[in-house]
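Apart from one protein chain that is not included, each protein chain of the complex appears where it belongs.
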Amino acid sequence: MTRIHDMGGRFGDGAIAGRSGGRVFEERWHARALALTLAAGALGHWNIDMSRHSRECLPPKDYQRFSYYEKWLAALADLLVRHGLVTCGELSDPERSPACPAHQKILRPAHVATVLGRGLTYTRPVSGAAKFANGAMVRTRRHTANPLVIGGHTRLPAYACGRRGRIVGCHGAQVLPDSNAHGLGEAPEWLYSVEFAAAELWGPDTENPDDTMVLDAFESYLEAV
Amino acid sequence: MTRIHDMGGRFGDGAIAGRSGGRVFEERWHARALALTLAAGALGHWNIDMSRHSRECLPPKDYQRFSYYEKWLAALADLLVRHGLVTCGELSDPERSPACPAHQKILRPAHVATVLGRGLTYTRPVSGAAKFANGAMVRTRRHTANPLVIGGHTRLPAYACGRRGRIVGCHGAQVLPDSNAHGLGEAPEWLYSVEFAAAELWGPDTENPDDTMVLDAFESYLEAV
Amino acid sequence: MSEFDRHPGGRPPHSHLPPDPALRVMALETLLVRKGLIDPSALDEIADHYANRVGPRNGAIVVAKSWLDPSFRESLLRDATGTVSSLGFTGRQGEHIVAVENTPDIHNIVVCTLCSCYPWTLLGLPPAWYKSDAYRSRTIREPRSVLAEFGVNLLQSQKVRVWDSTAEVRYLVVPMRPDGTEGMTEDQLAGIIARDCMIGTALPRLPEPGQ
Partner (left out) sequence: MSEFDRHPGGRPPHSHLPPDPALRVMALETLLVRKGLIDPSALDEIADHYANRVGPRNGAIVVAKSWLDPSFRESLLRDATGTVSSLGFTGRQGEHIVAVENTPDIHNIVVCTLCSCYPWTLLGLPPAWYKSDAYRSRTIREPRSVLAEFGVNLLQSQKVRVWDSTAEVRYLVVPMRPDGTEGMTEDQLAGIIARDCMIGTALPRLPEPGQ
């Protein structure tokens, strides 16, 4: 078990609601929550893996009751406090906070289109060749746990731990979230697409044995079989 | 992944609240919820495994936000409807329901002490000897899934799937929840206590490698290694 | 989706009850009485049974006897169900009892990760913390951290053994008898064996001198 966010394969969630779509922002505050998160992220105090981990670390009761943008907001508040940018006292009473000069990396409207349109590549150079070739059989590691930090961030879902699959693609070497989420460096690794037979993942709960599931797995998530 | 109730090892739940104890029933309605559940159970329409499964099948959003006796109540309401004893319409407007004669197994106050004090043994005779001896090494099955019913009840927690442990006790043959929860018969099996090294279960998240965890596992949960 | 996850109209039956929990119980009781399924005075009896008739004193007597009587102890560890039955401690959620003994080498602690299984016949109903998500999720993975929150400091030499109550067997932790209890009666000993000592989240303590 990792955390509440790691829900792939969970039973009990019922039918998928709102399949017909809807507006980009269903409420005005949704747009504001998204924009606040991106603008605060542009200050450079944390990276995307830290953002994800902050959402994952919401208490399960909050994670389950919050709507999507409520999770974003709560995780943003937690990040701001963790990184020393605001205090809990200021969160409960914003008016009490003194007015401060602008942060040197504050995002100005003129730069928004550039920043959002540029993106951030996660590909990094690594020394050494990829360990696994296309078609190679691999097994994912037996525990979903982050090996660097107890209770830490990882992108290996629990449903795919200790399972045999086949390499079906390599995306070059990319930043390792397990390290980057904790400020331990980017530690880039080769990133693969690994395909699993449905029955390997789901056993007796398999819906159709002809189907497959593919996930992206970093090299340290995998061992040769 | 099974369901939201299968939370052993999950991160994120924070400190344990209310460690100092408190009254047996913190609210008057707690006592009433407990009593209603036991009294309705005495009617004999379902067994304890069906009760547990009904709680497990609460939608995750409800399971996480409900207090303990709220889960009991909700699961009781779901059981009553599933077994045809009440309707959803009656749940929302009890006064509309016609007054009915007493159920033939209605629990009367004079029988409460006897019923509660008697209990229900889960031991059953089986043909054949236990497969595993004390000290034998076993491995739990690879998937927590119930092999009889998709999304069905099981008592093998996700954290203990596909793990090696040692038999440290046998409790005789007992009713198999995986079958009994679905009205598929009692299907008794030998029941063992299986002890695991902490590191086998938790890998890099192990708190102390000297520690062990023991769970009770039915014979079909186990294979020899 | 499993059939249990399908609900006509997308709403599980329980969502038709009123939102306030106390009103929810009342609505359900009203309905079940009208339907002839419940006798309300039986509810009073059940509540009284668990509020007043069973509780951790039962378990404390069992432990105190095991401290005083080596043959009782031996019998308890060999066949707890039979042994506690002979004291009249039988019933729901206590049909299959196993006693696990703390020693200088091993400290035992009990949890039910999947629900809240607990030896009702010996300890009464479980406390709220035992049923909490935090206790259920954490105890099985980090028992020492949980024990520290409860103020339990283990001997350097002690391993922890966590019992996850995954079947109908209910576990009673038999704590070690503390020094300074020589000459105490069964009743006096039972008085220092608090409920949590028999779950594994506390150790028996002598009353402070003068109390």
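Here the chain labels run A, B and C in written order, and each chain numbers its own residues starting at 1.
Basically, a contact is a pair of C-beta atoms (placed from the backbone, for glycine too) under 8 Å apart; a residue touches a chain by one contact, two chains touch by 3 or more.
No experiment lies behind these values; they were computed from the predicted model shown.
For the chain that does not appear, the touching partners among the shown chains are A, B, C. One of A:46, A:132 or A:159 touches the chain omitted from the figure, and that residue is A:159. Counting over the whole complex, chain C has residues 1, 138, 142, 145 touching the chain that is not drawn.
By the touch criterion stated above, the residues of chain B touching the omitted chain are 1, 11-15, 17, 60-61. Contacts to the hidden chain, counted on chain A, fall at residues 5-19, 21-22, 24-29, 31-36, 38-40, 43, 48, 52-53, 55-59, 62, 64, 67-70, 73-78, 80-82, 85-86, 88-92, 94-95, 97-103, 106-109, 111-113, 116-123, 149-152, 155-157, 159-160, 169, 171, 174-175, 177, 191, 193, 195, 201-202, 205, 207-208, 210-218.
Definition applied: only the chains that are shown with their structure count from here on.
Central chain by Cα centroid: B, whose mean Cα position is closest to the mean of all protein Cα atoms. Of all chains, A has its CA centroid at the greatest distance from the CA centroid of chain B. Chain centres here are Cα averages; for chain A and chain C they lie 39 Å apart. For the pair chain B and chain C, the distance between mean C-alpha positions equals 15 Å. Chain contacts: chain B has residues 7-14, 56-59, 64, 150-151, 159, 202, 205 touching two or more partner chains.
Residues of chain C in contact with at least two other chains: 1-2, 4-5, 133, 137.
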